[in-house]
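Here it is, the structure, as structure tokens.
Shown here: the complex without one of its protein chains, the others still in place.
Labels A and B are assigned to the chains in the order they are written; within every chain, residues are numbered from 1.
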Amino acid sequence: MEERKYNIRILSENRELVAIDEFRVVKSAINVLLGESGIGKSLISLAIAGLIDPDELDVHIDGRPYRSYLNSKEAIEIRRNGFFVFQEPSSHLNPLKTLRMQLREGSLEEAPGEESILRKLWQNPKLAEYENILDVYPKPYRPSGGEKQRILAAMAFKKMASTAGSSKGSVYFFDEPTGNLDNKLRNEFLDLLVENFGESRPTILLITHDYSMISRFIGKYPAIGKNIYYRELMLEHGRLRLRDFQPREYLLWLEKRVAAKPPAEKKEMILRLQPEIKVFGRTLHISRDPAGNTPAPLVIRKGTVTYLKAPSGTGKTTIVKIMMGLIKSEKMSMELGDTVYSEETSRNAWAGRVWGKQMTMVFQHADESLNLNSKVKDVFSGLPVVGSMSKEEIADAISELFEEAPTREFLNKKVRFLSGGQKQRLNLLRSLILHTDIIILDEPLNGLDFLSVAKVITMIETKLQSGIGIMVISHNEEVFDTMVGPENIYYLNSSSLD
Amino acid sequence: MKILRILHKEHSSLRTRLLIHCAGILLMACIFWIFISMYEISRVESRQSEKEIQKYLDLNYIDFGNPLDRTLFRESLEIFYKGQTQRNDSLLTAIDNLRQRQFSDPSYKTVENPNGLTWQVLQKLGGMYLQFIAVYAVVLLVIYFAAQRIAVYRFIKMKQHRESYISQAFDIVTGADKKSAGKAAALIIKAFLKGMLYMLLFSPAYVIAYSVKTTIDTSSVIFMILLGIISNGVLIHTANKFFTFLTGESRKGYIQTAVVKNLNASYEWNAPEGIPIKTMLHIKHGLRSHVFQAIFENARFQFIPALKEHASFLVTGLIIIEMALNIQGHFCYVLLQQILYRQYDIAAVIIFGIFLAVKLTEIVIDIWEYMEKKKYGY
Partner (left out) sequence: MDINTSIRKFGFQDLFNRKDLLWLIIWIAGLGLLWIWNALFLNAPAFARLQTAFLNSLLTGMMVVVFSLVLGWITGVSLHLLERSELKTGFAILSFVTDMLRSIPQIIAVLIGYVILTMLLYKGIIQSSFIQLIWIAGTISIAVFLEVADTIKQRIDYYRTLDFVDAMLCCGIKIRRIINIEILWKNSKSHLLHKLIAIFGVSIFLQCSIDFIISVGLSTDVSLINFPMTLGNLLANVDSKQDILALSNLFTDLGYLPEIFKRHLQGLSVASCIVFSLLCIYMIANGFVRRKKLI
């Protein structure tokens, strides 16, 4: 096992963003890099890939200034033979070039295997299904995030195929490459990754929060297990450290949860959403089976988690936004308490009766949902309940979720300086503090490390005991299936109105 | 034909925008028409009443400046209009006011267009307007291209991490090679000239024009065009806007993707993976395998709608030039003259003309933006 150890320090205007003494990458292996969002995984990877602008950030690798690293043989080799699949697919595609043009640009122009790669990533469809997408100029809304993500992955696999003979020294970075994919598509991606790795054995750095990848790797590819290294980037006493992560840690936790799963129990209904919803020229159907053969109203009950599943891009977030009155639908009917809400209900009705009172929602990106320029203590300003809560009560609520009494320093810290996990927990806490009847959680495990996942799950379970109804949408089926019984699982399907 | 097609139903977003522009033009036309009509009515009324008063002023045996004559006139009025003291006092006050106005008000002096807005006046204004529009179009076009090149040059220089002239000169002076004093002096001169150029680009037009007035014919159209381009900060602000777009785009994710696809990314002039200096002349098509191509195209895409605000500022600059340079027979100078002579009807027509120029620019830019967007599937 050949390992490259990096000493990396990244500063912005004299403020240290990242500092790690020993960041290890095993050569000719799949390095799975876990850890909560915002801790510095992407920044470290970008630094190694030579993609940070030295005018923007002050970077030192192995004590050398970044410009010197950029001119080193190693960095030149990485840039020439490697590839980087970026986390945010929308902004990483040129809006003024079609996807086909972008797939055949630069060193990808002559690269072989484009068609077979695309077929696999699109689950072997008829040619026309992805051919249509290739002539699209990417926009924020079209093609979907998942499609864009697969195009970026296809670029990486094309490059891998073209450098197959000279892969020594090449490094491929995949930064959250499945963040927009459902489990099925994620598995297709992983299969293709393993297949390509098996052929040319490049160095792969796979950054992810998705711990369920572990089960897939171990379950489906036991043979290459010795070539997969799981590492978790974590903060320890204010210093970054890379620790070896034992997959057993996660698998055992899952096993325990399955064993402790509570029996089914029918509780009082709080909300009922009729199964047919029309929006943006599409009809969304809620049913009890994945194929959509048994339409059923979605019901949220007291003290119960309701889980809505669907392939990526179907409209899960759209449905919950309709339920929250944030998107106006063409047809819908929802009973909440004694009131019926429909497509004709005015937004003011939701504002006056629902938001923060009967129902609330936690959005998936804590970075977007919270005001990063607010202090931690100010996150709760303006909430309907805060007027009636003392500072001590707020501090208590924070300590409950953060498992320690918040210091004055912590309360006065700007949200932007919190870690990804802390932000996500704060995001949850802002809704939990409201005492609503229902909380909708959109990808609540997004960006969390394993410890934070466990904490959030515990917190949801504690909250359920107070009688609140929770609705979840999440790609992380492996975790939520340990919590929700089949009687509370719903599936979403979509069809075009015409 | 293309424009007609654009107005077709399927292009509803553009149609709405064009309709808004047309409604704006129509509304403004109505406002000005009402204003001109009302002004004309009040002018006829005031001329009528002045005519009445003028009868008295035309009496050559009365000098209204002479107190004795005034008293005699007042008493005569008392004889003819006995008991109507208030009426007689008012008449005398009106006579005094008219006399004062005729003495001090410029509109009672040599007025170029004494009959207000006539067909002849409109024809004359039309000619001036065409010249104004021609100058405006030329300046706008030159600024559009020049600003892009200046911004691109500045952007590439920034990417080259070159030191400032002063810093380079400092290096030479403090370095071992003391013999290069000439080089250091040249650098300092360059820095000085650069500073002067900046000052020139920020100078209001009248400062430049007055400082060269005795050596150059400042009333020529060529000088006006030149002044329109370089003065009032228009060029530098427009170039800065484009530079902002270039910088913003260069930080976007798709540029990183282009880099990992091994597109050329060096910014050295004429280097193998760099930028051939001759492409500065045809940037749009000259850098196919360089990441800068994508940066430029995306910046240009955003620059088109931004041109609207710069066009409006450019018109402001041209108005200032025409007014401040006091150039007879120019559209905006005539506007100033008409305001001075209180010929507000003519002034209103000129202002409407200027408004129309800006609106037409906005319409052209909206159509252009729409076509560009269509090209890229928006």
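Rule of thumb we're sticking to: a residue touches a chain if its C-beta (ideal position, glycine included) is under 8 Å from a C-beta of that chain, and two chains touch if they have at least 3 such contacts.
In this text the structure is predicted, and so the values were computed from the model without any measurement.
Colleague: Could you tell me which shown chains are touched by the chain that is not displayed?
Modeller: A, B
Colleague: From the list B:102, B:266 or B:326, which touches the chain that is not on show?
Modeller: Of the candidates B:102, B:266 or B:326, B:326 is in touch with the missing chain.
Colleague: For the chain left out of this view, which of B:91, B:236, B:287 or B:307 touches it?
Modeller: Residue touching the chain left out of view: B:236.
Colleague: I'm checking contacts with the chain that's been left out. Which of A:7, A:200, A:287 or A:369 qualifies?
Modeller: A:369
Colleague: Write down which of A:324, A:389 or A:411 is the residue touching the left-out chain.
Modeller: Hidden-chain contact among the options goes to A:324.
Colleague: Can you say which of A:212, A:360, A:474 or A:493 touches the chain missing from this structure?
Modeller: Of the candidates A:212, A:360, A:474 or A:493, A:360 is in touch with the missing chain.
Colleague: Decide which residue listed in A:213, A:298 or A:434 touches the omitted chain of the complex.
Modeller: A:434
Colleague: For chain B, which positions touch the chain that isn't shown here?
Modeller: Residues 20, 23-24, 27-28, 104-106, 161, 163, 167, 170-171, 174, 198-199, 202-204, 206-207, 210-215, 232-233, 236-237, 240, 244, 247-248, 251, 308-309, 312-313, 315-316, 319-320, 323-324, 326, 336-337, 339-340, 351, 354-355, 358-359, 362 of chain B touch the chain that is not shown.
Colleague: Tell me, which residues in chain A touch the chain that this view leaves out?
Modeller: Residues 13, 67, 140, 321, 324, 326, 346, 351, 355-357, 359-365, 368-371, 373-374, 382-384, 427, 430-431, 434 of chain A touch the chain absent from view.
Just so it is clear, only the chains that are shown with their structure count from here on.
Colleague: On a C-alpha centroid basis, what's the spacing between chain A and chain B, in Å?
Modeller: 51
Colleague: Along chain B, where are the residues that touch chain A in the complex?
Modeller: The touching residues are 161, 251-254, 256-263, 289, 294, 297-298, 301, 376-378.
Colleague: Sort out for me which residues of chain A touch chain B in the complex.
Modeller: Residues in contact with chain B: 49, 51, 53, 55-56, 79-80, 82-84, 86, 88, 91-97, 102, 105-108, 136-137, 139, 152, 155, 159.
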